[in-house]
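So, subunit A:
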Amino acid sequence: MNWLFYSLFLFPLLVSGLILLFPKRINQGLIIATALILSTISLYLYGSVKEAVSIQVPELVNFLVAGIDILLLLYFGYVAIKHRHLLVGILSILQLAGAIYVLTIAPHHSTAQFYIDRLSLMMFLLINIVSGVIAVFAIRYIDEENCSEYKKKFFLSVIMWFIGVMNMIVSADNLEYFFLFFELTTLASFLLIGFRNDETSVRNALNALWMNQIGGLAILGAIVYAIFTPEYEQLTFSGLLSNVSNTGLLLPFALLAVAALIKGAQMPFSSWLLGAMVAPTPVSALLHSSTMVKIAPFVILRISPAIKDTNVATVIMLLTGFVFLVAAISALSQDTFKRILAYSTISLLGLMCMLAAAGTETAIMAALMLVIFHGISKCMLFLNAGIIEHVYHYKQTSQMDRLGELGPFTALAVAIGFMSLLLPPFGGFIGKWFSIESIGSSLPTFKLTGALIIAAIAIGGAVMALLYFKVTGVLFSRSGEQEVIRFEKTHPLYQSSIYILLFLIIGGMLALPVLLPSFFAPIASTITQVSISSVFKGGSLYINNLSLPIIPMLIAFLVLPVTIILSLFIHFKGVDRVKEYTCGEKVDYRFSSLYFSTEKAMPFYIVVGGIFFVALVFVGGML
Partner candidate 1 sequence: MELKLYRKKSPWILHYNAGSCNGCDIEILACLSPKYDVERFGMINTGNPKQSDILLITGPVTKRSRERLVEIYSQMPEPKVVICCGSCASTGGVFRDMYNIEGGVDQVIPVDVYVPGCACRPEQIIDGVVAALEILEKKTKAIEKPLRYANEVKDENDQINRRTMPGTIPTK
Partner candidate 2 sequence: MKAFFIAIGNLFKRPATIQYPFAPTYKPDDYRGLIEHNPDLCIWCRRCEMACPPGAIIFSQAMDGKQTYHYNRAVCIYCGECVRTCPKPGAIIQTATPATPALKDENINNSWAETVKMALESRAAYMAEKKRQAATKQQGGDTTQAE
Partner candidate 3 sequence: MKRIDLPLDKVVEEIGKFYRYDEHHFIVINAVDLGDAIEVQWFFSNYVAPGEVTMFAAKADASQLIPSITRVVPSAWVAEAELVDLMGINIENAKKGFVLEEDFEGAPLRKK
């Protein structure tokens, strides 16, 4: 079995190397094949692996890891010198010093370096399937880009390589390994964001670099602390987790959480993810949906048993609840389509981390659902953003008011994508609903925090709905009507990737009643180590003692997408058409979509987010 895991780790790396060598025509087939293979493997693994697997790699690999570590950090140092970036320089030096220190003093027990449980398997699914689609999409997308052949190959190669790293990071157990992979993803983001190599790209890439380096430092801090705490024998996640109950020491977890939240672009560190917009769209799709940012909920989910019901969790929940709200509001203030998506990512990541930190069974299930469904939906939205940019040349939502007439399919896909994120009956919404019910049902434990968070979710949810209307509204605006709506044809690679994702979204929604008890519940129970009873009775799902009328919900809300989609195709006969009312004037008037300006509030958000981060470390250290 292990070779399958290795192939998940190494095969993408191999392909990434091959891409650079092979000509374009072959690459296309290669990437599609790889995507298929990886998806199949991850599916097979999910189906066949029932127990958690620990993998111990040969001793040699440890040295390799150490070596790559040092090289990588040296490269960061080089970047700092090349771009004269002081902050990156300082952080590189600190990291290098920390890394060397850790390498020299760390006790080297022969422990397992990889630990693969259901959570990792789920992440495999997400990473490989969704990223595979993105890779396929990217073939065509990068082809339309205006750059040298080699750079195009390089781009595809980095994407494949990134997939490999992601596969490793979600299965890393050893913290040193985790650190390396963390830094590798940082590198990947640096390379991809800086891909266009113009001024803004480089600036944003450096920005992403230093922010993520802070995350790296936090991990190093966690390792060092763990080393000096005699109770922790092993520098692994599982080791930390199994020992926390008798030590009650939370600092390493707090630091890991910091690293995770930085990767998840939570508030003061949100700018790196927003800056990532400058890269070609598949990069954004990759970063926002299945990879990179998902490290945040993943790590919090991993450590959630340890921090559950502690002050660390409280602070994380407050922080992420805050971020959920303000990022949603910020999204509303944006007009650039991709920025709207970016803010909604940040916001939803906040929600996921909050639920993960809350740690109750239902909350964890909600978090898992959000991770999966957000990944798929966001991916589709970004790919559509790419199509809109490349085919229709729109960047701002306010310009897109003719999209519904020019590209009805794209418009519909975007509408469904947003709906799946924010509105019923899609997974994203069910996740949100779950979160209200789960936090609500455990209010006696969370008390004030819980109430505040519920308020945040309630308001944030409404703001998100507003966001949805803002975007969809523009897409749906049309003046006349055609008898039959004809979908436009885009490139087959584009279309097929969108179709796959649409299939996943709708399939996921329809399969939810099955997925909930048989997919999410087991994963959640592996995380919480509490068995979750989930039974269906009379259309309601009973999870522990929470009952959710999931079937009525789905049926009820099927109305929405069906109505909206149907509304595009319906054609009333025998009814007269009339012009819109414009006070009797015959002029055309400009209108677009509404937004609130939050420019002024941004520094405030950043400061509050920063305070929360400091508080997080502080609270972690207190105990």
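By our rule, a contact is a pair of C-beta atoms (placed from the backbone, for glycine too) under 8 Å apart; a residue touches a chain by one contact, two chains touch by 3 or more; residues count from 1.
Criterion applied: all candidates are chains of the complex that A comes from, given by their letters.
Bear in mind that the values here come from a model prediction, so they are computed numbers and not experimental data.
The contact partner of subunit A in this complex, picked from the candidates 1, 2 or 3, is 1.
The residues of subunit A lying in touch with candidate 1 in their complex are 578-579, 581, 583-586.
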